[in-house]
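Taking it in order: structure first as C-alpha cells, then the write-up.
Yeah, one chain of the complex is gone here, protein chain that is, but the others are all in their spots.
When the chains are written out, they are named A and B in that same order, and each has its own residue count from 1.
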Amino acid sequence: MPGVITFLTDFGQEDAYVAAMKGVTLGIAPAATLVDISHSVPAQDVLAAAYLLGIACPYFPRGTVHIAVVDPGVGTDRRALLLETPHALFLAPDNGALSYVVDAYLDEREKNVTVPPVLPPPLRLCSLPAALKAYALTHSQLFRQPVSQTFHGRDIFAPVAAHLANGLAPDAVGPRVEAVHAFVLPRPYAAGADTTVGAVMHVDHFGNLITNLSAADLPPGRVQIVIGGHRIPEVSVAYQHGGQLLAIIGSSGYLEIATKNGSAAELTGLGRWAEVTAHNA
Amino acid sequence: MPGVITFLTDFGQEDAYVAAMKGVTLGIAPAATLVDISHSVPAQDVLAAAYLLGIACPYFPRGTVHIAVVDPGVGTDRRALLLETPHALFLAPDNGALSYVVDAYLDEREKNVTVPPVLPPPLRLCSLPAALKAYALTHSQLFRQPVSQTFHGRDIFAPVAAHLANGLAPDAVGPRVEAVHAFVLPRPYAAGADTTVGAVMHVDHFGNLITNLSAADLPPGRVQIVIGGHRIPEVSVAYQHGGQLLAIIGSSGYLEIATKNGSAAELTGLGRWAEVTAHNA
Partner (left out) sequence: MPGVITFLTDFGQEDAYVAAMKGVTLGIAPAATLVDISHSVPAQDVLAAAYLLGIACPYFPRGTVHIAVVDPGVGTDRRALLLETPHALFLAPDNGALSYVVDAYLDEREKNVTVPPVLPPPLRLCSLPAALKAYALTHSQLFRQPVSQTFHGRDIFAPVAAHLANGLAPDAVGPRVEAVHAFVLPRPYAAGADTTVGAVMHVDHFGNLITNLSAADLPPGRVQIVIGGHRIPEVSVAYQHGGQLLAIIGSSGYLEIATKNGSAAELTGLGRWAEVTAHNA
C-alpha cells in the first residue's frame, strides 16, 4: 500500500508550484497520502529547511517518503539525492538539506567539541554514517519528461517519490554515492566544568528561541540560562510558569527561550545563531 | 473505515508542528483523511479558535474527529478534553476552545437576554447540555511517550484522535466530566421593541465584519443597520448590491457588514466586539 509522502519547500502559498508537484505525484501514486511539512521556508534558506526536516521526520510512519526542495542550484550540476535511513526515505538536492537527518545517525562522540562553532555553518562533503545509504537520482526514465531547467521538484523529485511510495527499490533510482553535502552543525561546547555554550538554531512562529542545548547538555543541578544579557534563573516546566523571559525544554528535546503570551525574539531582539549559556546556579 | 480528522491551531505555516501532529496521526490511523481548518489563529487566541471550530464543524461528515489546539496553558494542570456530540468528536484543552460547539446545544431560552454582554467574553465552568458528553484524557497508554511539557497536540491530542478515528470508544479515553470551561458568548439583546443590539464576532480574510445577529434576531419588516456611526439602509442579497458599506446575511446565517470589492474592517476601522444595531426602518 502506498504510504505517506511529505513536502517541504520555500515555494510559499501563493503560487501553483506545490500543487504541480502533488498532481504529478498523484498521477503515479494515486493512493499515497500527501502531507505538507512547510512551504514557508525563507527563500533559498537550505539550512532552515534542513532543520525543519530533521525536527519533523521522526514523527512520521516508517517508510514515509520525504521531499525537501529548497533548490537555488537547480539547473546547475548539483546532484539530486535519495537518502535511505532505517526509518524513511528522503529526496533532496545535494545542497545540505539532509544535514539534520544525517546528523541524527552520527556517533555521539563526533559531536563532543570544546570549541565555538563557525556560524553560519559552512557546507562540506560528508561521509555517510554506516546506517545510511545515498543514491544519485540519474535514472531519467523515472522523471517527468521533459525535465525543466528550473523545477526539479515537479519533474524529478515528485515522480521519483511516487515511484518509491509505490514500492520501487531505492537502488533503482541511480548509483550509490558515498558522501553528501551537509552543513557543519553547531555543537554545544563546554566552557569550564559548570558551563555549556550553545546557540539559537530556529525562531518559531511564536517567537520562541529554540537552541541546540538538549536536556543532556545542561550542567547537573539547578541551571541558570544567560542569553543576550538576560539572566533566567531556572528551567521551567510550562510556558505559564517563570518570569517575563523563561527557559523550558521544548517539544523536540531542546532548550528554548520563551515569554508568557508573547514573543521572546521580539522581546530580546535576538535570532538565529545568538549565543546561549547554561550555568550551574 | 477511519474517517476524517481535522486540525485547528495557532501554530502558523512556517514550522513543523502541524506536520508532527499529522505524522503521529498517520502512524496510528494510516487511512484517515486529514483536513486543516486553520493554523492562522492569532497566537493564544482561544476564543478565535472556538469561533472557527463552531463555524466549520457542521459541514464535516458525521463521526469526524476535530482537534483544536490553541493551548497557552500546556504543561499546567489544565485538563485535556474529549467532547462527544451527536454529530462529531472534539479534542481540545479545557480552555474554552469548545465554547461554540457546546453553545449550539444550549436551550434557545438560555440565549434570550436583555442586557449588554461583557466583552471580551469571560471564561466560566459550564454544565454540559444533556445531548453532550465530555471525558478527561487521562488514559496515558493512548498517548505518545514520552509526553513533552510543551506540545500536547502532538503527544496527546493527535494519537487520541487517531485511535478514535480507528473506532476507539469515547469512554475509553478517561473519566466522564460534567462541566467544561466555556466563554460566556455575547448574545444579541433587545433594546426596545424595534431594535436589536449585537456585536462583531469575527473579521474575516476579506475584512467582512461578521456579527452575532442571525436573520431571526432582526426586527420584522425593513431593517436598518447601524455600526460605528455608519447607517446602512437595508439588508442586501449580494456583495455586488448595496452601497459602499452593505449588510448581508452571510454563509453561516449571521449578518455581516461588507464593502463591494474591499474591506469593511479597513473602511470603518472597526473590529471584533464592535457594537451593531438593527432597527425597524
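We take it that a residue touches a chain if its C-beta (ideal position, glycine included) is under 8 Å from a C-beta of that chain, and two chains touch if they have at least 3 such contacts.
These figures come from a predicted structure and were not determined experimentally.
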Per the whole complex, from A:K22, A:R79 or A:H181 the residue touching the absent chain is A:K22
Absent chain, residues of subunit A that touch it | 11-24, 26-27, 30, 34, 43-44, 72-76, 148-151, 154-155
Per the touch rule stated above, subunit B touches the missing chain via residues 1, 3-4, 6, 13, 33, 35-41, 52-53, 55-57, 59-61, 64, 204-206, 237-241, 248-251, 256, 261
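Rule of thumb we're sticking to: only the chains that are shown with their structure count from here on.
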Centre to centre, by mean C-alpha position, how many angstrom separate subunit A and subunit B?
-> 33
